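Let me give you the structure first, and then I'll get to my questions.
In this view, the complex is presented without one of its protein chains, the others remaining in place.
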Amino acid sequence: MKKYVPVLLAGFTANLAIAQSSVTLFGVVDAAINRYSVDGGTTVTRLGSGGLAASRIGFRGLEDLGGGLAAGFWLESEFAADSGTGGTTNTNNQATGTTPANQGLTFNRRSTVSLLGPWGELRLGRDYVPTFWNFAVFDPFAMQGAASASNLLFAGTSGPSVNVVRNSNSIQYLYNAPHPAGAQGLYGQLQYALGENPSGTATASDGKYYGFRAGYATGPFNGAIAYSKTNNLANKDFTLTNGGMSWNFGFATLMASYTVAQTGLPNSRNSSYLLGATIPLGVGYIPVSLIKTKRNNAAQANAEQLAIGYVHNLSKRTAVYTTYARVNNHNGAAFSVGGSAPIAGVANAKATGIDLGIRHSF
Amino acid sequence: MKKYVPVLLAGFTANLAIAQSSVTLFGVVDAAINRYSVDGGTTVTRLGSGGLAASRIGFRGLEDLGGGLAAGFWLESEFAADSGTGGTTNTNNQATGTTPANQGLTFNRRSTVSLLGPWGELRLGRDYVPTFWNFAVFDPFAMQGAASASNLLFAGTSGPSVNVVRNSNSIQYLYNAPHPAGAQGLYGQLQYALGENPSGTATASDGKYYGFRAGYATGPFNGAIAYSKTNNLANKDFTLTNGGMSWNFGFATLMASYTVAQTGLPNSRNSSYLLGATIPLGVGYIPVSLIKTKRNNAAQANAEQLAIGYVHNLSKRTAVYTTYARVNNHNGAAFSVGGSAPIAGVANAKATGIDLGIRHSF
Partner (left out) sequence: MKKYVPVLLAGFTANLAIAQSSVTLFGVVDAAINRYSVDGGTTVTRLGSGGLAASRIGFRGLEDLGGGLAAGFWLESEFAADSGTGGTTNTNNQATGTTPANQGLTFNRRSTVSLLGPWGELRLGRDYVPTFWNFAVFDPFAMQGAASASNLLFAGTSGPSVNVVRNSNSIQYLYNAPHPAGAQGLYGQLQYALGENPSGTATASDGKYYGFRAGYATGPFNGAIAYSKTNNLANKDFTLTNGGMSWNFGFATLMASYTVAQTGLPNSRNSSYLLGATIPLGVGYIPVSLIKTKRNNAAQANAEQLAIGYVHNLSKRTAVYTTYARVNNHNGAAFSVGGSAPIAGVANAKATGIDLGIRHSF
């Protein structure tokens, strides 16, 4: 009887031959005890996710097509290590397309298919916006945890900001980008993304996006600039311009970035700079940063953040870490700590954040 | 100290021995630029998912039980390549059980456990309904993208249509089905599915389903018929009957199908036919189809779709493709293009759809 089984199973296993040969399963589980407080406001103690690197699980692969060509895919899902919920995504790069919080896993971090060649990469799907890389690469805390530069830089973005990290519906050309650590030379990212609104309404173009990033690395130096514009009728469009650079002096890598975010409405401009360093220490390193942001409104609201941490590598894949951040608000500014604002800031009040956690990669 | 670790980790790794030996990870990432328009209506330009094959990720495996028996599982999740969201499922094969759109990943495409032997396969869980295979196998566009036969065939199904593609809660017997490409001989699928309503109400039987498909393939010929009935009090049940066949002439595979969908209410019958072909061309092929559907209501609403495409294989796993579809509505019909109706049709107006995309399998 047994000989029949292979025949009967033919339909069941039809795709076996092409499956799995080139799929990489990867991820991060990062959990930390957070203690965030606002002077004269509230305090919260949490087990948080992603204090050093966002908790994620992903699948990716690359196929050699011959002739110098390759095809690839990348599917990556964020999750909360403390509760197991998935991260939110957005279907149309507008507020109307934001998916619910605390729902199931989606490939919100990245969902792309690519063709690659000596000329670069054509990439379709959901991915980081070009300007985000200047935030992340030139922030010693990589936009994560208590001291994330997003505390001031994102909270300071007036106007529609649902696509300040990623765009859905994007069509991209990339050349050697995002720039891999240690690589040399030119790199660039050109992104166009669709808002997908039907024609015939005044807001038909809302959510349409274009942006680019161009950079160069040589020896200890890395620097890049980026710009983006998102169509938005109510706010007369939203633009983001930033640039950053870093220099590895050996005893430390110093970095700086400058950002201007604004809508087309009056007094909507936020300008910010970041000065930072990562200082190697034994098997780990010390990240430090100073961020200053200012809005050109009547009050001239402004704030600064000072942060320091320590990352102790137990292996290439596993680290324990701690972070301390202090935000100081002036002239009505109400920024807080912890990246995604687990507690609301209070106007002119100081905010303090502490993380103590474990990051494990696989 | 190190010798203690294996003992302490015993609980952590208890299942290691049985894990992973037979799991296949597989999937598709398919993204395309869509331009869909209705004459006198709206136009939308999108990055869409699944123009040639539905974007998906899945896990499946097969265990040889000896004695000609095997056990298997299949878990498969749809996702939107453009935004990373998951596909919807349905818990009770009724409108009340439809899960939200744009939520997290579920195993909505398939979630089954099976016992297999020389006698066939017993399969429990969520799976395709038998009638769907006649739609998909005998549509040159495989029910995907701008020209999907579902434009007319599904939109034309009066009555409850939540289970026109898949059923949850199904109990199935399959013999050599779904028919694997190139295989010969008889095949069949018998499905019973539960609506899971508690007893004691008039609609207690709603969502209960039975259906079958029987087919035969020999040499260049493949043909099958299918029938299903879903209990529904309000619509006096919903029945679907279809059949299709294909003949591979070498220079082209020609195919045809015929479908009748109706409820038990008067003038609810939709009858449709499809004529199609896939024509090999170099490393790719040209799919073409003509579909005609007609409703037996007073107006005799009817429509036809003409579609052509080109699929260029870069490898067995990767293709670039383009599709053009044109729907022509008459007598009040309001069908549209793009499968899941990204833009609404307008009565008696023509609708046009174009896809240009990449499909990558892994």
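For clarity, chains are labelled A and B in written order, and residue numbers in each chain start from 1.
In this section, a contact is a pair of C-beta atoms (placed from the backbone, for glycine too) under 8 Å apart; a residue touches a chain by one contact, two chains touch by 3 or more.
Owing to the predicted nature of the structure, the values given are computational and were not obtained by experimental measurement.
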Seminar exercise, completed: Touch assignment to the omitted chain, from B:S55, B:N108, B:N302 or B:T318, lands on B:N108
Seminar exercise, completed: Touching the hidden chain, out of B:L65, B:A95 or B:A234, is B:L65
Problem set entry | subunit A residues touching the omitted chain (full complex) | 24-27, 29-33, 41-47, 57, 60, 62, 64, 66-70, 72, 74, 79-86, 102-106, 114, 116-118, 120-121, 176-181, 183, 314-318, 320, 343, 357-362
Exercise. Tell me, which residues in subunit B touch the chain that this view leaves out?
Worked result: 1-2, 4-5, 7-16, 18-20, 22-23, 25, 59, 61, 63, 65-66, 69, 71-73, 75, 77, 86, 89-91, 97, 99-100, 103-113, 115, 124-126, 168-171, 193-194, 196-200
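We adopt the following convention: only the chains that are shown with their structure count from here on.
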Exercise. In angstrom, rounded to a whole number, how far apart do the mean CA points of subunit A and subunit B lie?
Worked result: 35
